[in-house]
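A quick write-up on the structure given underneath.
The complex is shown incomplete by one protein chain, all other protein chains being positioned as in the whole.
Presenting chain A:
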Amino acid sequence: MNEKELDKKIEDELKKDTNSASELKNETWNKINTELFQSPDSHKKKVKKRGIISGLTAAAIVAIAVFGMTDPGQAMIQSLKDMFVEEKEQEIEIEGHKEDSDVQLEANEELRYVIYIDDSRYRMIEGDSSDRIVPEQELADRYPEVSMEIMRKEATTEEMVESIKNSLADNKMELRQEEQVNTPINGVVIRGIGPGYTNEAGKTGQQWDTPIEKYYITETKNNQVFVIKQSYFLEAAEGHGARFDYMLKSFEIVD
């Protein structure tokens, strides 16, 4: 069987296999008609508990948000989560190896952002003023902290850069990077690394468990900034560090 014949056979089989569903057309319409046009409150556009998941663009989301605010009587109050694909597959490269990972949408209505996280490896802990993405399985005590914290601050980029550099200095961390970047997000990155020490084998300098703090600062439209703080350690730079950056690529502010 050649390729064309196979394609045709698959197409025919799918049609044949789904003929019985096609018969549900009238029955399904009756349910829609009742729900939309005949139920007592069908004149209102109801807010559904379960999310509406669609692939609208960010522009459309903003349009909906504006629509929602300007005409509260009729407008749909859409949750952020409703506006993005709930789950998607992402190809990433970790330590030279390509892998597919399923990423899950996380949305924070209050801070107005969304991000996709690899929920097979990480989980989101929501806080009052920030969210933290941490490894799904808690690390043993001998490992330094591994997390990615997302905060929204009433400050300018310059103010945050100053504050972060002071904090790194207070913690005796050495500033290794400070520059404007456009990936994984547009903004300023600041990276600090912990002080070296002499290990049991007599090696002096940075060790496998030397902590690293990496901050991304990106501006919102409302004169605020998002600060994303990544914490990991030297040996985990190409693992957790790279995975955090891949997840951060999907970060989107929805103001």
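Keep this in mind: contacts are C-beta pairs under 8 Å (C-beta built on N, C-alpha and C of every residue); 3 or more make two chains touch, one makes a residue touch a chain; residues count from 1.
The rule is simple: contacts and distances are computed from a predicted model.
Missing chain, UniProt protein name: "RNA polymerase sigma-70 factor, ECF subfamily", from among "RNA polymerase sigma-70 factor, ECF subfamily", "Prokaryotic ubiquitin-like protein Pup", "ABC transporter ATP-binding protein" or "Helix-turn-helix transcriptional regulator". Contact between chain A and the absent chain runs through residues 1, 6-7, 9-11, 13-22, 24-25, 27-29, 31-32, 35-37, 45-46, 48, 50, 52-57, 59-60, 63-64, 67, 76, 78, 85-91, 100.
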